[in-house]
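Dumping the structure here so I can ask a few things about it.
Missing here is one protein chain; the remaining ones are kept as they sit in the complex.
And now, chain A:
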Amino acid sequence: MSKKQKKDKKDKKDRKSLQHLSIEQLLDQARNFLENGKAREAIDILKVAEKKFGASDPLRLLLFRAYRMRERQLRSKGMIQEANVVRKNLTAVLPPVKLLSESDVIGYLSHASLEEAVRFYQSLRKDDPLCGLVERQLAYRLMASDDWHPLEHLPPDHPLRQDAGIVRTAVDSMNEGNWETALQELKPVSRRSPYAPLRLFCKAMTLFLAENDDELLQVVARMPSDFPLNPILVDIRNRLQGTTPPKTQAPAARPLSPSAALWENQARAEQILEEMLRILDRDQLRSLSISVANFARTIYPADPTFAILYILETLWAEKAIDSGDIHDMRPLLTAAVPGSDLDILEAKIHLEEDPRLQAAIESYCKLLERTIPDPIRCKRIQAMVCMFGARKLQEEIELLDQYGRKALFFIVPNRGFTMEEMHQHMTQLILQSIELDPYHRNAYSFLLETCKTAKANKDILEKALLTMADTFPDDPYPCLELSNLYYRKNAFRKAEKILDEAVRRAPHDRRVIERRALSFVIAACKNFNRSNADLVFRDLEKAETFGSRELAPLIVAKRMLFHLLNKPDRLKDLSLEDIPEKLSLVDRLRVLGLLYQEAGERTDLFKKKHVQKVQKCLKHAIEKADLDPDAIVNLLSPFPSVYQPVLPEQPIAHALLCAHKNIWQGFSNEKLIDTFLFLFHPDIIGFLIGELEQRLRKNDNPQSLQMRFFLLTLNYMDPMPSFRILKDRYQDILREVSDTDRRELQHLARRLGAHAKGLLKQCLMNFNFEPLERPISSLFDFQHHESLFDDDDDDDDLEEEDFLDEFKDEEYEELKKIGELLNELRPLFKEHADQMSEKDRDELKQTCECFVDELDLNGKSHHVILSARRRLQENDNTRPILESLAHLVQVAEITDLSREAKILLFGSESNAAQLKFPF
């Protein structure tokens, strides 16, 4: 039996079953169908009921509603002819008006012809409650159709006819979008008029365009819900009350909102974006140029050229296109973008990509001279370009420091510089930048930050800081930095002079006052060494007059020290009571600590037994003071680093911990870790290790994992590695931790990393200790041992010849051979791809992951991995390895590689997912 026959049979059966139902049952069923939106089924049942029981009012009303629902359904599907047929049936079954609800009337009139609507209105009694509603509906229909002839059927004094002339004129204004005029024209229309909502709508539109949203919302609230343009106002209200602009889904998925026409075209911009991204995937440069220009015009009509350049640069920065693509697009964009702007875009890209940084900077600066007419602006930009180059070099120096020399291959371009030359180039670029734009403060700060360590840079720094002092005549900062520099150069008179200048510039600045007071303490020390005793105490008195609280213990300590140095035997009688009581207890203990340190460092003058006596006195004083942990932290806190010229070599904590080893008794384990991190100094590592070891011996230690981790790190940081006995390993500790503890350890590692250097710092920051605990011996390891405490000065010792030797060694040749071999094997792999076993695939996968491991790329950012990939591609020896691995992965159809491996081999994760061969 065919489907149709089956359906007919079922329908016949259903109809037969309906014959047995009462009229109420049939009407109930029809109501149910209507509630469920099944208009056709409801019509069928109601027809059966009409045939069997005759037409009754409730039946006609239900049939009317069923036809109305069906009509709406057909219209929404665009089946207008069918809807018109249903409309005829609807009119035929129109029930008496008294049975109709307001929504029935609105529904009926919304698609009735004007003549029908007028006839319907005329059928109403004058006192019918529906009259007002129908009049309004008629008014809306007249306005929408702009056909006013049907009004001729109404008496001349009818409200619809009375105001028609005014409304007709206003509708013309409204059609032109001239809502303000329309509102004025509708002014004579009374509030009771059926046209009143139209006037209200004009007011709403006027307020909308005037951006008077508060009043607009009030008007929207007064608008009758049956007004046909009400959805627009509701949509506007929703937009205005929402905190963010409305979310626009894919245009195809959602129709435009009712008020979409009133806002600048977001939906269209999204369509254009979709189109642009589709074209981008297809690599069609011509279409892409058109699409980029189109998108730029849509999102930023104020300056489409600027937007085009921005979009192109974004596409380049996100690696969606490369510099070659931009170059190829030039002729396609000339109509929209001036050539000079494209030149600047290309110069910017070269600045980032070109390994010949200096040449790129020079050519960019020349281009700027040609294209920017204002010389001041031009110099300012040139200064920025120089600073960009300097920062780039600084980043590369840091990477070299972090990754060792193999970074030259994979992470940073090989610019052919030694580390020292890189420093020199960087300094030159900063100086060039300062010369071009002396008002750029960041350049001076950057110079100070990068040149502090190298001795040769002191003259350069001095010159730059003097320029800064001249450029910013009211700023004490360059004077303070100059004074530091002069003290480092032992140019005391110059330092004092420049500090006087700082005081003149900022007499109330706390930093300046403190530094000037310190300069007198420094002068006192110098005079003491020159045996100018009378000047010593005069200088200290001068220092005191500044009233610096931080400096007070140091001044008191120096005064006492100078007295003791004149009469060294008095040291044996020294006690806490000798220290002036105007200082706090903690400061007095610090003074005693300083005196103990100073005396300990001058064993030629002071007897050892007297020094030991001071140590005992200090211990008793600390014990007697019974300080709480916070006060102990204050006691042990280091003096500011600028005090260094007048301080003993070791931090004060060293002296106090020597005197009192059990100072940590009152500290909880948690507080202890925080305090150790705060006080950290290489000279006190031994004390910290001792305390941690002692605490770890106790079993009931809730922070034992953190303390073990801390202890192990301190052991690595200990500057006396010969004594290092590692009882623990990071991997062992990490195996024992829960997820929560792991997060805490990670946090601790980052804090410890701030104090570490070299490989240890890298491991702590990345929370990956494999490189530290398992030496890498592999193809890509150049046997370079990275010292944990290497500093910049050590790196400076690397000579160019060392690098060249590294590049030409046997391992380098080996790389080349492996690349060639893999290249030769490629066709073979392709031929036998179907014979590859699961084991082969696993091995290939592991090889790829090892490749990533050996380049230290695990967990690295997308940008770093792409940089490594670029370096590998640029190098003739490493390119075949990369290409071959990618090719083999493609042939073997391996898609479950790590993120890092995917980016390294295929350039992006999406390329890897499609196994798109990238070369």
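We adopt the following convention: a contact is a pair of C-beta atoms (placed from the backbone, for glycine too) under 8 Å apart; a residue touches a chain by one contact, two chains touch by 3 or more; residues count from 1.
Just so it is clear, contacts and distances are computed from a predicted model.
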| item | value |
| --- | --- |
| Candidate names "ABC-2 type transport system ATP-binding protein", "J domain-containing protein", "ABC transporter permease subunit" or "Cell division protein FtsW, lipid II flippase"; UniProt protein name, chain not shown | "J domain-containing protein" |
| Residue touching the undisplayed chain, where the options are A:N36, A:N84, A:Q122 or A:N175 | A:N175 |
| Candidates A:E313, A:E462, A:D840 or A:E854 - the one touching the absent chain | A:E313 |
| Given A:P159, A:P228, A:G686 or A:G758, the one touching the chain that is not displayed | A:P228 |
| Candidate in contact with the missing chain, chosen from A:L160, A:I381, A:V503 or A:A524 | A:I381 |
| Chain A residues that touch the omitted chain in the full complex | 37, 69, 72-73, 75-76, 110, 143-144, 171, 174-177, 179, 208-209, 211, 228-229, 231-232, 239, 243-245, 255-256, 258-264, 266, 269-270, 273, 276-277, 280, 295, 299-300, 302-303, 306-307, 310-311, 313-320, 344, 348-349, 351-352, 368, 377, 380-381, 384-385, 388, 440, 862-863 |
